[in-house]
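A single protein chain has been omitted; all remaining protein chains appear in their positions.
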Amino acid sequence: MKGLLPELEVIRKDFPILERTVSGGLPLIYLDSANTSQKPQVVIDAMVDHLEHHNANIARAMHTLGAESTEAFEAARDKVAAFLGAPSRDEVIFTKNASEALNLIAGTLAWKGPRQVGEGDEVVITEMEHHSNIVPWQLLTERTGATLRWFGLTDDGQLDLADIDTLVTERTKVVAFTWVSNMLGTINPVAELTRRAHEVGAIVVVDASQAAPQLPIDLAAMAPEERPDVVVFTGHKVVGPTGIGVLWGRAGLLGELPPFLGGGEMIETVRMERSTYAPIPHKFEAGTPPITEAIGLGAAVDYLGHLGLAAVRDHEHAITAYALDGLATIPGLRVLGPLDPTRRGGAISFEIDGVHPHDVAQVLDSRGIAVRAGHHCARPAHARFGVQSSTRMSSYLYTTPSEIDALVEALEYTRSYFKLD
Amino acid sequence: MKGLLPELEVIRKDFPILERTVSGGLPLIYLDSANTSQKPQVVIDAMVDHLEHHNANIARAMHTLGAESTEAFEAARDKVAAFLGAPSRDEVIFTKNASEALNLIAGTLAWKGPRQVGEGDEVVITEMEHHSNIVPWQLLTERTGATLRWFGLTDDGQLDLADIDTLVTERTKVVAFTWVSNMLGTINPVAELTRRAHEVGAIVVVDASQAAPQLPIDLAAMAPEERPDVVVFTGHKVVGPTGIGVLWGRAGLLGELPPFLGGGEMIETVRMERSTYAPIPHKFEAGTPPITEAIGLGAAVDYLGHLGLAAVRDHEHAITAYALDGLATIPGLRVLGPLDPTRRGGAISFEIDGVHPHDVAQVLDSRGIAVRAGHHCARPAHARFGVQSSTRMSSYLYTTPSEIDALVEALEYTRSYFKLD
Amino acid sequence: MSELDALYQEIILDHYKNPHHAGLRDPFEAEVHHVNPTCGDEVTLRVHVADGLVSDVSYDAVGCSISQASASVMADLVIGKPVDEAMAIHESFLTLMQGKGQVEPDEDVLEDGIAFAGVAKFPARVKCALLSWMAWKDATAQSLETQS
Partner (left out) sequence: MSELDALYQEIILDHYKNPHHAGLRDPFEAEVHHVNPTCGDEVTLRVHVADGLVSDVSYDAVGCSISQASASVMADLVIGKPVDEAMAIHESFLTLMQGKGQVEPDEDVLEDGIAFAGVAKFPARVKCALLSWMAWKDATAQSLETQS
């Protein structure tokens, strides 16, 4: 098959969990990578090496271990900056996950400052967002008296940009949207949306939680008017650990925002009456950061960089195309989202007439196949397509065509198990 | 020496980093545990086992790995609940560190709800707080128009409770203080302060970041009027990983607070117009939580429980008493904080006439001894004692008397290095 | 029997295909709406209590075979029973579900409900089986309050 990563079997050996068996001895077929990715040995080893040999708190510590730990932590920031092509490494803020990163922006916009959102202002999101890119904006607008608006979706799972000029206006203070949908797989037109939002002076927040794992990103190479102001992603979906997320933000914007969490590390001077704050990135990193996790994430983006994000994307395209073909052979199966594999990400949500997604997932699990069933934290997008929930398969760089064959076969079996023929 | 942990040498073998050498072959003498503690093998192994064999996202996943991961994560919550003697396991919220936990409370009190803080209301803290228990309250009071007040300190490093009745009044909505000071070592009278605050209807927030590692805590055993409403601590100081903290809160109070971060997992139903929220603990756990880190923390509190917190406390007392005696032999050395070892925690900050703390720490580091120099994120307490910074030694359950001997000898050497005799 | 077959007992699939007492009916004292936030399964459920009896339970549910069948079996079991007895059946079902497969179900009490014994071995599905039971308990408590 064209486009697959070379030496796929060797790559799979990097992931210890793929040796595992489930359901009484069946090999694990992990097709839930849009939920969380598996971890290569090199990421686990980087964390263990830190814990066993270099563990210390950072910045504050004046001793050898402290210096080693600080250097490793800040080197992880450099690696993440390189991964994103960030114009400056100080624009990379470590958070606990993508959700916190989105809340950081939405939360600070509520408070006094040049960017404060208030009555009469509007925030524009889309109907295909993950709950983590909906609820923070609901909280912001409810709490400040601003108005939340959103792009609807077309029947083939694209953003409906027909109303763009009535949605994005001078009242718009923020436009927030996902780069790649975790449910529909849709890849959104970041440059076009950003250009339009910038024309009206809005800031652009892009949720790259599903994009970062599978698309090359080069912020510095984007035209400034098409470059989002904020891009977030989460460590555990890019073969990194849990407990760490990333917010990249344009330095000028981050400088305008008031502090988010207060505490150690984010200060310049503290007096009981009043404190002053450190410059970015530290301004937004209160307390002891996820040190081991940042180091693990550094190893993770290095690993991806070594494979090459373009090669990972091609692999995802090849597997996704193959999967779409296979799924098309199942009677009564409907894919939700775009059908052109080159214009979508690797998450494929579908329903099967007559079997509830939970029941599909259960039968698949009994065959060793891990998929997700439910609303995938995208309930409004499900409602838009008139469904309560769906089954989702999501591949990643370690997925093989034969795993897709096994999925298709198991779906046939599911239909017969529930006596649908 | 009486009070030391039995089989201390065996316990030390649990901590791989203690085998390390620094500064060209010297054994590591780690006296910076109040900054962050070292990790036993069993904690590292629990994390590795999860990453290599059970990694999956929790709650959302319907497959075998997902069920295993969810069970391990929720079992960690049970372990933490047992560690604190929490009245209910649902009152245990995982955060990213103690700082986030404190910001969670301070942050949600700014918004509409029965506990909302506003103009005319007062928040009372103390002059010995860590910045993470100062800045969140400064942000809350500055942003809402409330007033921040604080307890001063006596010359021997105790809270000055003389003004308690003028400080804690019907205007007081929150009283927040540290259980054990990370700079002075002072153990504060939690029961007394809490009773008084409850009399005026204030909620009590206790920062147990330094207490949890070294004192037995049993919330259920406390008289309700003396039991704080919120207790927080941080994973990395209780031999657990970074990236995880704990907020225990009385269910009734947590129910009254509006959401903190919005996103996946914390919702009940999401519509574009409006969302409803899950009950605790999930209401306050937006996004993918620090799963591996929670599992590591579970192993950590199990490890401490196995040693017995009373035994750990006794060990700390014995080492602290021995250290105070040793430090008293150094000319020109002044300890900041209480001198009675049984009434203080194991962090000892001091200054030496004629040598700046940085320079002390540097010379100690060249002898393999790791201590902290600076303001230890407690700048107001330093200002109170008229110093810019101090040197801090902090022991833990793996500290031996001979390490204290080495410290005392190295301090003598420091004085001679800087030609102070 | 495979674990899968133990989960999807014939009884469950029958109730799923032909749910008993489905649809929303009058009269009722309380109506509740419960969701399983993990997967979005939902149930709207009404309870009518009269003379200490659970006179009617009616519902509108969207969800998987387990949650649908469970609603059907629950309605069968509690309709017409004294409230106390129905609550005891609820308790007994709850114990079965939380027993991780170690609890032996009592057929005299749970009737068709014993078919759910296999569900207890699938932690992720326990919530499905309990959704309508929890809704029923909630609605019944509210009904009793209305009356008092």
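Chains: A, B and C, in written order; residue numbering restarts at 1 for each.
We take it that a residue touches a chain if its C-beta (ideal position, glycine included) is under 8 Å from a C-beta of that chain, and two chains touch if they have at least 3 such contacts.
These numbers were taken from a predicted model, which means no experiment stands behind them.
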So there's a chain missing from this view; which of the remaining chains does it actually touch? A, B
Which listed residue (A:269, A:329, A:342 or A:416) would be found touching the missing chain in the intact complex? A:269
Among B:90, B:160, B:359 or B:412, single out the residue that touches the unshown chain. B:359
Listed residues A:29, A:59 or A:176, member touching the removed chain: A:59
In the full complex, which of B:79, B:173, B:198 or B:379 touches the chain missing from this view? B:379
Given the contact definition stated above, which residue among A:278, A:330 or A:420 touches the chain not shown here? A:278
Could you pull out which residues of chain A are in touch with the chain that's been left out? 59-62, 66-67, 70-71, 265, 267-269, 278, 282
Which residue numbers on chain B touch the omitted chain? 23, 356-359, 362-363, 366, 373-375, 379, 382, 388-389, 417-418
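Please note the rule applied: only the chains that are shown with their structure count from here on.
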Nearest whole angstrom, what separates the Cα centre of chain A from the Cα centre of chain B? 31
Cα centre of chain A to Cα centre of chain C, whole Å, reads 37
Of all residues in chain A, which are in touch with two or more distinct other chains? 23, 358, 362, 373-374, 379
Which chain C residues reach two or more other chains? 38-40, 122
